[in-house]
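For this view, one protein chain was removed and the others were kept in their places.
Just so it is clear, A and B label the chains in written order, and each chain counts residues from 1 on its own.
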Amino acid sequence: MLNYIWLIPLFPLIGFLINGFFGKRISKNTVGYIACGAVGLSFIVAVLSFISLLQLTPEHRVFEKILYTWIDSGSFRAEVGFQLDPLSAIMILVVSGVGFVIHIYSTGYMHDDEGYPRYFSYLNLFTFSMLLLVLANNFLLMFIGWEGVGLCSYLLIGFWFEKKSASDAGKKAFVVNRIGDFGFILAIMLIFVTFGTIDFTEVFHAASDKSHMGIITTTTFTAITLLLFVGAVGKSAQIPLYTWLPDAMEGPTPVSALIHAATMVTAGVYMVARCNILYMLAPISMTVVAGVGAATAIYAASIGLVQNDIKRVLAYSTVSQLGYMFLACGVGAFTAGIFHLMTHAFFKACLFLGSGSVIHAMGGEQDMRKMGGLRAHMPRTYWTFVIASLAIAGIPPFAGFFSKDEILWKALTQGNILLWGIGALAAFMTAFYMFRLIFMTFWGESRVEEEVAKHLHESPGNMTFPLIILAFLSIIGGFVGIPLIKGWNKIDEFLSPVFGGHGAGEAVHHSVSLELGMMMVSIVIALAGIFLAYRMYIIAPGIPERLTERHQIAYRVILNKYYIDEIYDALIVRPIKNGANFLWKGFDVVVVDGTVNGAAYLVEQWSKVMRVIQSGYVRNYAFSMIIGLVIIFLFFM
Amino acid sequence: MVPLSHYLILSAILFTIGMMGVLIRRNVIIIFMSIELMLNAVNLTFIAFSRFLNNLDGHIFAFMVMTVAAAEAAVGLAIVISVFRNKPTVNVDEMNIMKW
Partner (left out) sequence: MELLAFYILGAGAVVTAVMMVIHRNPIVSALNLIFTMFCLAGIFVLLNAHFMAAIQILVYAGAIMVLFIFVIMLLNLRGEDWPPLTWKKLLASFIGILFVGYSLIKIIGIFRGSMLPVATPLPEDFGTTRIVGEKLFTDFLLPFEVTSILLLTAIVGAVMLAKMKIDKG
């Protein structure tokens, strides 16, 4: 089966081509079947490949399938090849699995939209690019996928492009991502210059060999990894390039679930984990990764506390959770990072789809202040939402508990107490804002406008079914990585060949009691957050108002996202705009256009003079030729 | 034995006659024929040099020139016919519809 892994990205590509070219000619149902079927087939192949991979012994679980040599120029060589190892196996399962579920959901959510075929062709193209990204066997091919998902992200954020805010958000995402991509490109160049190859296997072998021999210095590794991290920061929305992700919520909700929560934004984490060997050789970069991750985790969580737009809360939550993943990678716990990536894909997709279901029922309303009491109207959405929220808050036995606790534990043992403290505080905030969301949306009195209230309804089956699947996965997803009990931490074992043992970080042995104790602490923290939310929004709904009145300035600053957008605007966007304006009006119009128009004017005047000799008589032209001949003749005589 | 200079001068004279034909005649067909004459004069140069340098490449060149002349005559005469059909004249001074 492993020989057929190239089928995995192929199916969505075919789906994209059919829907992209013929989508308008065939019926909506057919479009939906083709799109879902393509991703479904990918998922089946992915599962079969995963099973075949499991049958190999752990040391041999790396499979490369090279299709053909793409570029062969001098010493530069790039292949179109796919690499399946435990890390990419997990990624393709998540991408195609969650993607499949979200495709099904989309058939319901987007049913009445005019751009239905366009939507599904983009979605298929996205799936293709993402699978290409995670299956690539070299940096360049990975970059193709990386750019492909960026393009699809842009297209889908601006899907309703007739709305100005949507097209602006798309452009913003594209431009901000470009900054990160620039770092990534530089990193690829530096890797090629340093190692003479861009193939993953060769680079990583060479890296560990040559660093032992001292041929390549730590500085070089630091430069490479920091540049790679710039790319990851852009794609995974970390400080300081996170601003595009909250705006990306202008896109359709399933897109937010698939691209801006479950898969694309985790590409940065995947890339850092893929390059773990390089990162392990550059301690400074590791510190930077951990620091940025921790800072983003708490920063985004604090913004999430006060947002009133249901999708924006989830967006900041995503940024925060991505920060967790980078925190894990930064302390060397790559397994924990990937584990959290997986569980996060389940519960965050579930949350986004749930919010989409709510928005669908509310007729497009996203403001939580105008919701409330929806529990009775949409029970299935409510229950799946609660399960996913419990998972993200870190309540056992839901998925998020295991992965998040793993990260906090590794942050404490392999990092330091400060990182743990930040992580724990962010976890507290997470629990708080998630349940604030639930209480504001589903509990309490209904604040729904009367017009809307009449149409409140549970979403159709093809929307609730994906919710149930994802909620189910949010419950059981964590059981692959149960700590403490020997032999139960399956994901750790599975991934250890990729992370070469250091990902697990078995070097430091702490007592079981300490780990258990820390587990209790994180449960308590999560429960405290939930309880606080319950108290503020159910028992005494007046508290939030009094708090905001008392801390007006702080509230305003957080509500306006620390004014970061405004600061960026003033510091970066405006100067560039002004410079461009100057170049336009001062340079382009006067100098460039002046030169061009002046040249044309001169030619015109000169032609008016020279027109006289263009008599139109052939003999005159022939005669002038002969005059020239005579002159040459005389010259040589 | 005829020296090379004789051939070259004969070629120059024929070429000049052809050139004069192009210049002084208005009949487009005569102009064409003058051009053919000029081409022939050049061919004579090629073949003369070829003989005196003991190298056959000149023959090949002359051969190519003839081919070009044949193609040129065919296309040129076709143009003459199609122009004539549009405006019944072979006087180049009257073929001025392209003039602005």
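One rule holds for everything that comes next: a residue touches a chain if its C-beta (ideal position, glycine included) is under 8 Å from a C-beta of that chain, and two chains touch if they have at least 3 such contacts.
Worth saying up front: this structure is predicted, and the values here are computed from it rather than measured.
Touching residues on chain B toward the chain that is not drawn are 1-10, 12-14, 16-18, 20-21, 24-27, 29-30, 32-34, 36-37, 40, 43-44, 47-48, 50-54, 56-57, 59-60, 62-64, 66-75, 77-82, 84-86, 90-91.
Interface residues of chain A with the unshown chain, by the touch rule above, are 630, 633, 637.
To be clear about the criterion, only the chains that are shown with their structure count from here on.
The residues of chain B lying in touch with chain A in their complex are 19, 22-24, 26, 31, 92-93, 95-96, 98-99.
Partner chain B is touched in their complex by these residues of chain A: 614, 616-619, 622-623, 626.
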